[in-house]
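Missing here: one protein chain of the complex. Every other protein chain is in place.
Every chain is named by a letter (A and B) in the order it is written, and numbering of its residues begins at 1.
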Amino acid sequence: MSDTAGAATQGEHHAHEDHHGPQGLLKYIWSTDHKMIGMQYMFTGMFMAVIGGFMAYVFRMQLAFPGMNVPGFGQVSPGEYNALVTNHGTIMIFWVAMPVLIAAFGNFLIPLMIGADDMVFPRINRLSFQIFFLSAVILLASLFVQGGGFGGAWTAYPPLSAVAEYNQTNLGSSMWLIAVALEFVAFLLGGINFITTLMNSRAPGMKAYDIPLVAWMIVIASILFMLSVGPLIAGAVMLLFDQTLGTGFYDPARGGDPILWQHLFWFFGHPEVYVVLLPAIGVTIEIIATFARKKVFGYKLMLYTTVATGVLSFFVWAHHQFIAGIDPRMANIFTITTLLISVPIAELCFVIIATLYGGSIRLTTPMLWALAFMAEFLIGGVTGIFLGASGADIFFHDTYFVLAHFHYTFFPIAIIGTFAAFTYWFPKMFGKMMNDTLGKIHFWGTVIPFNFIFIPLFILGLGGQHRRIYNYQHFPELAGADMYVLRQIATIALLVMLAFQLVFFFNCIKSWMSGEKAGRNPWKSNTLEWTTESPPPHGNWPVDEMPNVYRGPYEYAHPDREEDYWPQNEPN
Amino acid sequence: MIERYLAQMSTYAGSIDGLILLVAVLVGFWFFAAEGMLFWLVWKFRERPGQKSQYLTGTEHHIKRWITWPHALVLVCDVFIVIGSIRVWNEVKQTLPEPDSTIRIIGQQWAWTFQHPGPDNELDTPDDIFTVDALHIEVEKVYHFKLESRDVLHSFSVPVFRIKQDALPGRSITGWFEATMTGEHDIQCAEICGIGHGVMAARIFIEDAGQHAAWVAANSNSTTP
Partner (left out) sequence: MKPIATTRSATGIPTGRLAIWWVLASEVVIFGGLLGSYLMHRLGHPEWANAAAHTNVWFGATNTFVLLTSSFTAVLAHQAAEAGNGKKAAGLLLMTMGGALTFLVIKSIEWTNEIMHGYTITANGFWSFYYTAAGLHGLHVIAGAIVMGFIAFDAYRGRELQRVELIGIYWHFVDVVWIFLFPLLYIAK
């Protein structure tokens, strides 16, 4: 496959010209092209990641050096602290992890990977981004309204979230809720697009088991999202009415029930963690297959396991509520289901590890990120078992042990997995190779400090430190000097990590401006996105060169072939 | 494991710590096995010039068992963890031993009110002792607590006891504990309850019989705050 083949087809692009629509800057804003929408999601997500990271910086400084004037922010009041933590959590999950891993890569990759020229509903796709963008604006605006941003935690348990008198952020809490609800609507629209595109627009010859796993994972995640979020949308409407109209859906004094919200929230909340996990697993397996030059170990096994995980995830939600006042007998049932889910997830991990067996492993930057995802996620996964055991959760609930558990899952997913995907597909997205040395500096400068942030937090959790407390001086047992040392290690590690992000941004700009040309298929990968130009033109392929598919996506090192890869679109 | 960081001061603290140790051993084994395998494979199968990787589909029986066996064994580990967990849960949350005394704990933004039964050891009688942010109990006595909230959710947590329970408005939730040692320790509010969540601290004073009797005698005239 040579680069020059692209030049000969330049003329073909005119065929597409007539649905280009608006010109100039508007061309980017009003584009219906899936790649452009993917980019919009990605840069919005990146921007929000910087904001979420900045918030983490501010409150970690406050935790390590209470009462200090945080450079770039100033004094942190208790109300501000709560708002920062709440919005950090909300942003990182709903405006970073989901838009980047699902919406950005889903938009960019699904049509390319299945050999289509766009999504099946390009205009709904654009609408989805616009609603998403609006939701981000509302969320950010909520931080600056009178009373400040919402500070009742990302889980927004009523009555605190429902009654202005209690949370003292009348406007902030409603805006937060509306922003989250709009974000859900955006992802429902996007999800319908992903699902139907994958179902209907595959290239001729592409059967269900020829679809690259990452596309499957994103679509299964979208289905999971769609089937779990509904009750919470209804719940959010009820909460909004409680806030604004004064109804009493969650007010026990008026026949309501605060626990109802917790059920609706976690019925969504737990599947949601797999919604973000699955795309990251997909990215990892894709990268590992490419750089180990190996067929994925048990493609179908992986797919079925994922579906099993999805189904099981609907039956574990109450493990977040063991001590919330639910019937204690329910805890036993949910302990069983929660522990059961370790089986399919363990299987996913084992499959990824087993894929390495017999490979020929090249440690490029994307591969390092993918391997780091696996290594670090295992820590997050196994610590979930401590929490799933109801007896142990009596102690662990709402301690920093929980916090460290889920940062050891979320960080590998939303940051490490994202960097893996970003560095892997960067050549395709921008047509240039990224600088590998800078990439590796950034990699080590992110992953090593990451462990130094959150290992100390595990220990603090074991010492009984609870979450969402802006200053531990009121708790004599938590105010000891050794505890502060741990908190300071975490904060300093964060500062180091943030500094290394500059390397990443520098690398992006440098590679984008003056990087080596990538060519169509720099990694010698099999999947269809690598068969077109980098970056792909509008329409992805010339109209008369739309790919046909002849085999599965992971035929690396096939014994019958000289070359160690076998693109999906190459006739036998 | 935890007792290195936090004293065990209730009758069930040992059971909870034991369960945590059980989980640590079982998942620790798998964790190190998986990490070890990962790093070993990366090293063993690193790229060597001129060497092609192997073509394995993962459906070959002799290879697949490397997945199916561990996966069955994980399930076995799960069974042990579930049994251990349910036993501890039963001990702490599902059984209520006969109380020697009953107290009421009321959370509100942002303080704890404790209602002690007073000299007659009966709750809701005129001689009850009310305190704010200070709970006085006697060592080696079974206490029932009735947990309530006046506004939002709070959570009553005594780390050295390993006990934690959310307080809900409109409900009264009963739980129990029995201290094994005297001392003075933190009570935390473990559920975000607004701006003052971080200052909703209280202390628990675990006294021996003599001290406790003296405290009761000295305070039995106090009135509702």
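To be clear about the criterion, a residue touches a chain if its C-beta (ideal position, glycine included) is under 8 Å from a C-beta of that chain, and two chains touch if they have at least 3 such contacts.
If you're wondering where the values come from, they're calculated on a predicted model, not measured in any experiment.
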item: Left-out chain, listing which of the shown chains it touches; value: A
item: Which of A:39, A:109, A:188 or A:528 contacts the chain that the document leaves out; value: A:188
item: Contact partner of the left-out chain, one of A:155, A:201, A:488 or A:501; value: A:201
item: Chain not shown: contacting residue from A:39, A:232 or A:483; value: A:232
item: Residues of chain A (touch criterion as defined above) contacting the omitted chain; value: 15-16, 18-19, 111, 116-122, 188, 191-192, 195-197, 199-202, 206, 226-235, 237-238, 241, 245-249, 254-257, 260, 264, 267, 539, 543, 546
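Note that in this section only the chains that are shown with their structure count from here on.
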item: Chain B residues touching chain A - in the complex, by the definition given at the top; value: 1-2, 4-6, 15-16, 19-20, 23-24, 27-28, 30-31, 34-35, 37-39, 41-42, 45-48, 51-59, 63-64, 66-67, 70-71, 74-75, 78, 81-82, 84-89, 91-94, 109, 151-153, 155, 157, 159-160, 162-166, 168-171, 173, 185-186, 188-199, 201, 203
item: Touch list for chain A against partner chain B, complex; value: 78-79, 81-82, 151-153, 157, 159-160, 163, 166-168, 252-253, 258-259, 292-299, 301, 323-325, 328-329, 331-332, 335-336, 339-340, 342-343, 346-347, 349-351, 353-363, 371, 374-375, 378-379, 382, 385-386, 389-392, 394-395, 397-399, 459, 462-464, 466-471, 474-478, 556-559, 564
